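The complex appears here minus one protein chain, its other protein chains still in place.
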Amino acid sequence: MSAPKKVVLAYSGGLDTSIILKWLQTEYGCEVVTFTADLGQGEELEPARKKAEMLGIKPENIYIEDVREEFVKDFVFPMFRGNALYEGEYLLGTSIARPLISKRLVEIAAETGADAVAHGATGKGNDQVRFELAAYALNPDIKVIAPWREWDLTSRTRLLEFAEKNQIPIAKDKRGEAPFSVDANLLHTSSEGKVLEDPAEQAPDYVYQRTVNPEDAPDTPEIITIGFEQGDAVSINGEAMSPATILTALNEYGRKHGIGRLDFVENRFVGMKSRGIYETPGGTILLQAHRGIEQITLDSGAGHLKDSIMPRYAELIYNGFWYSPEREMLQALIDKSQEHVTGTVTLKLYKGSVFVVARDSEHSLYSEAHVTFEEDAGAYNQEDAAGFIQLNALRLKLLAARDRRLKK
Amino acid sequence: MSAPKKVVLAYSGGLDTSIILKWLQTEYGCEVVTFTADLGQGEELEPARKKAEMLGIKPENIYIEDVREEFVKDFVFPMFRGNALYEGEYLLGTSIARPLISKRLVEIAAETGADAVAHGATGKGNDQVRFELAAYALNPDIKVIAPWREWDLTSRTRLLEFAEKNQIPIAKDKRGEAPFSVDANLLHTSSEGKVLEDPAEQAPDYVYQRTVNPEDAPDTPEIITIGFEQGDAVSINGEAMSPATILTALNEYGRKHGIGRLDFVENRFVGMKSRGIYETPGGTILLQAHRGIEQITLDSGAGHLKDSIMPRYAELIYNGFWYSPEREMLQALIDKSQEHVTGTVTLKLYKGSVFVVARDSEHSLYSEAHVTFEEDAGAYNQEDAAGFIQLNALRLKLLAARDRRLKK
Amino acid sequence: MSAPKKVVLAYSGGLDTSIILKWLQTEYGCEVVTFTADLGQGEELEPARKKAEMLGIKPENIYIEDVREEFVKDFVFPMFRGNALYEGEYLLGTSIARPLISKRLVEIAAETGADAVAHGATGKGNDQVRFELAAYALNPDIKVIAPWREWDLTSRTRLLEFAEKNQIPIAKDKRGEAPFSVDANLLHTSSEGKVLEDPAEQAPDYVYQRTVNPEDAPDTPEIITIGFEQGDAVSINGEAMSPATILTALNEYGRKHGIGRLDFVENRFVGMKSRGIYETPGGTILLQAHRGIEQITLDSGAGHLKDSIMPRYAELIYNGFWYSPEREMLQALIDKSQEHVTGTVTLKLYKGSVFVVARDSEHSLYSEAHVTFEEDAGAYNQEDAAGFIQLNALRLKLLAARDRRLKK
Partner (left out) sequence: MSAPKKVVLAYSGGLDTSIILKWLQTEYGCEVVTFTADLGQGEELEPARKKAEMLGIKPENIYIEDVREEFVKDFVFPMFRGNALYEGEYLLGTSIARPLISKRLVEIAAETGADAVAHGATGKGNDQVRFELAAYALNPDIKVIAPWREWDLTSRTRLLEFAEKNQIPIAKDKRGEAPFSVDANLLHTSSEGKVLEDPAEQAPDYVYQRTVNPEDAPDTPEIITIGFEQGDAVSINGEAMSPATILTALNEYGRKHGIGRLDFVENRFVGMKSRGIYETPGGTILLQAHRGIEQITLDSGAGHLKDSIMPRYAELIYNGFWYSPEREMLQALIDKSQEHVTGTVTLKLYKGSVFVVARDSEHSLYSEAHVTFEEDAGAYNQEDAAGFIQLNALRLKLLAARDRRLKK
């Protein structure tokens, strides 16, 4: 790879990406463009602008954007149509944000004539894979720079030395080592590393930042309703809202009731197991609600097919293959199923739990006329079941007859 | 089908199966053998013996058995190795009990020279299918009698008339109609029908029989540990226990903390949707615990394969194909994966929720040496990630290059 | 089911469906509408009109249609996009024709105010299921009459007696029993029953009707090219053709070279095994050609996903679920993959075999620059492979290390 001339950097404004910014300038002597996105991580962006300017970035090279609506509408919601859970539990909060960031990096590279993009993910994790696969899928000729895999700033001490030598301001609380590493966006907050590294040790309470402890949550349950149209949430308690507004509101419900905490050991794409603490307050509510509305509006053939491809769909997103033909094919399959996933779900929120308690829809396939224990006025002929069972049993009978025959 | 001469009836001792008993005697003039099993449903069995005697069953034709250990060891535990959930939620408590009952019915038929078995399931549900597929798979020549699909006792009134005419005692509380229908065993209690038939209506509190309301559960969380060996639970808080004893103990923990309630609309095999309230207190804890121990002891390739076949495995059990080649093939696959699923999981139980908070095992595949944010002493070479990503990206780059080429 | 008043009958003009026609008139006293379709079975349709008239059908109630283009364009081609093979071998020639016939039956019922449709399939086979599932999926209130499951004309003698009594003309060669049963359309001819019923006996030569014996095929191979656009064949040897024209032409190539014979024992949906002789001359060529063009134009992720869902897709079609949400979802997935399946395949036809010998496409993903054994000018960095392998091996090493640790 020849040296990059102009690099678009995913820039948070924090110490680490500021060091990367400087390192790119000094190591490669290249022009740097910064991209700072509001994905709902809950931090102000304007300080990032000032810091970038201070580090010598030209004003026209500073991109600061609120992408929350795009994030929820084009990434989170499509994923929730699939009820995606990685390894049975994880709602993919970090995984789903990376492709959007890469997409903007590559687009800004095209706008600014940059030949490279850079990110601050380490060489041990999944995020490097997600950033880079997305970037290459969108521009096969882009260069991707991953400083953590390249440089020799391999200890906290060296990083701080580099920062000091290069006049990068260091916030007081960044002098010491953080007790764990955090990633946050509108969908979730994840914490990992350091104090969390032994999965046999319980996580300390202070790790949780996004939700109250269920024990401190209100003693009274709260009932809410979520409205869906074609698989996407469109309203809460009857009030129509935009995608990001809905997720923000659900996050608040979840936070208050201590919903969406997960202590998890997962398999990284790069081959090792890692332990993370995830908080996905709104997403956890949304998943239950979506399943609830599917229960009455989705046909069993459709639902079982969706269930069977879900693990692969989730794995693709986890591994960073959002922009791949197979993810798009699965999305086509999933989206096709959501045409009638429209209606209202009622949920009970209480001390860490979310229960579906009722669902209603004009698109319902539930037929009280068929299922009733009462007289059904001929809707269903019980004698049909005899034939149904006989033909389902036929091959089993033939198997049993063979066994019997061979034993003689 | 020629008329049966001797029938083994799955007999609970309750009103409905007593009517069936009498109906078999009068309709077919056949000898009846009763089989009453203790599956952990929480009812005494001796009254069933007396009632059977009173209805004219010969003592040697009355079979009463405690099958709880067999139920948990040979049915529940193998199923939990697979983390089976039907339609993402249901722990299959009713489904898994039916094959065991059919197995004993068929075995008793062989012992007593009976040519038929009979059950009390209706023509609308899944249980008829499960009873009959299992029976035919174990004896291809057995006759199966399903009185609910045959007789004309199609209303409560007619049933009671038949009972009175035949001197079958009717408990006072059975005069009126039950407000819903219940099935119970050591794994779960299910309730459905009547007051539950409208899925847009919240279920009344009195439906729940097996667990306290989370709101009434203790205000303080309880921490327990479950020990596993090769995928099966073997101890609680360090105390070794038999399979049924463990499930019984977990049920008590779950009951107390309001764990394992599910309000669910599912797709029956016979083609309609139905709504059920399930309470699976111990099973819900067990599933979380099993997943927890798998997190550190199961390889990702093994785990992802298991996840991908789980929906089909669960569907087979739900549909009644426990005794089928494909269920046995999947079981062989699942069991093969459990060799090292050994260790201890720590769980927190609190007001309806169960959280895994720690897991420990000598069989752990988790490597702190690899995952650590600290210096890893060469355990992992971050530069490997660059090559890993490049080759994973290669096809995506070729795709992007094609798109670019065709656009020109 | 109340008695039908007006029935649309799938009518071939042959003896069996003429008997059905008469039986419907006499048994139900209902008005009959006949639908005779040219699906490429190779029989003239006008005799069917005359016969229908002779049996008292009003001219406006006689529907005769050439549906060959619709058959290939909307049924055969979509299925071939999925490379569908039932049980690894069968090209689904009969299965794919049934939904189209049912669709027209239901449409004609709507046009003519009929309340029922009728077909001539027996109660043992798959076709009854396919006809009826399609009909019910398109009109939930339609009645479907399957005379073979209802009447008492259960032997050849009784059928002929009924025909004679009702003045239905019997062709001389229909007096004796046919030595096997045949179904044909533009995609295939199937033969089953009678002389074919013992799968341990070789099929007699006279069973094959659609292809020459490979031993009698030309001694010289023939080379042809097939052009594809977005997954569908559009030309042969450079000449653009309509879907039905292409399949007709391929059938002629296949017939001449003895291609597409299959002697097969399959599992019917109704639970038994049956043996069939299938001849699918053009379809066999088309499948190989489609696979050939996919080899260079389809990405591996897309291709492997398609391969993994193919057995289920084929099973759905075989079982009669063409008009089901899950078939449509899988079709959406498949169709999404075919955007770039465009190009030309060269095939060699010779004495029963078809070989892909070359493929070419502007949409090709094959990169000689990458794969070459020669110097590749940096297209591919062999060192990347080391990292790729290390990270793929990591979990295997951790497994091996565990095994070693536990053995100590």
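All chains are identified by letter, namely A, B and C, in their written order; residue positions are counted from 1 within each chain.
Just so it is clear, contacts are C-beta pairs under 8 Å (C-beta built on N, C-alpha and C of every residue); 3 or more make two chains touch, one makes a residue touch a chain.
What you are looking at is a predicted structure, and each value in this text was computed from that prediction instead of being measured.
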Which residue, B:66, B:216, B:239 or B:326, contacts the hidden chain when the whole complex is considered?
B:326
Candidates B:61, B:83, B:372 or B:392 - the one touching the absent chain
B:392
Given C:201, C:239 or C:252, the one touching the chain that is not displayed
C:201
Extract the touching residues of chain C with respect to the undisplayed chain.
83, 87-89, 122-124, 128-129, 132-133, 136-140, 146, 148-149, 154-155, 181, 193-194, 197-203, 214-215, 219-221, 261, 263-267, 270-275, 291, 295-296, 299-300, 303-304, 307-308, 310-312, 315, 320-321, 323-325, 346, 350-353, 355-360, 364-368, 370-373, 375, 380, 382-386, 388-389, 392-393, 396-401, 404
For chain B, enumerate the residues touching the unshown chain of the complex.
267, 270-272, 299, 301-302, 304-306, 309, 312, 321, 324-326, 328-330, 332-337, 391-395, 398
Residues on chain A facing the left-out chain by the touch rule are 299-301, 340, 362-365, 367, 370, 380-381, 383-388, 390-392, 394-395, 398-399, 402, 406
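Basically, only the chains that are shown with their structure count from here on.
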Chain centre separation (chain A, chain C; CA means) in Å
42
Residue numbers of chain B (touch at least two other chains):
299-300, 364-365, 367, 370, 380, 383-386, 388, 392, 398-399
